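Removed from the display is one protein chain of the complex; every other protein chain stays in position.
Our next item is chain A:
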């Protein structure tokens, strides 16, 4: 019986990759806080995650179209910018925390694998 590393790690490695992509999008929102006309964007994490599971594990496969959505601001701004600092900061830090959570799970998986290999 052999151990398939990919299967052993489960959903977490894909979640990690998606978290990283999302952090890029959110950091772009934060960076363009003062750019006139900039539209804040985000992805529906749960939907993208489901798509990753069904869609041959291809990150953002172009066949199913972009999963990027526009953020609906709570208050419109005169210059057309839809970045709301508090919202984006909250989303960014939550995304970073979720990234750490996925990392922790992966670490636990690795520890389990190591124990299985060493037979302890």
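In the analysis below, contacts are C-beta pairs under 8 Å (C-beta built on N, C-alpha and C of every residue); 3 or more make two chains touch, one makes a residue touch a chain; residues count from 1.
Here is the rule we go by: contacts and distances are computed from a predicted model.
S.K.: The complex lacks one chain in this depiction; which UniProt name from "Hydrogenase", "Iron ABC transporter permease", "Ferredoxin--NADP reductase" or "Flagellar basal-body rod protein FlgC" does that chain carry?
M.R.: "Flagellar basal-body rod protein FlgC"
S.K.: May I ask you to list the residues on chain A that touch the chain which is not drawn?
M.R.: Answer for chain A: residues 16, 20-21, 23-25, 27-28, 30-38, 43, 59-62, 65-68, 85, 89, 92-93, 96, 99-100, 103, 106-107, 110-111 touch the chain left out.
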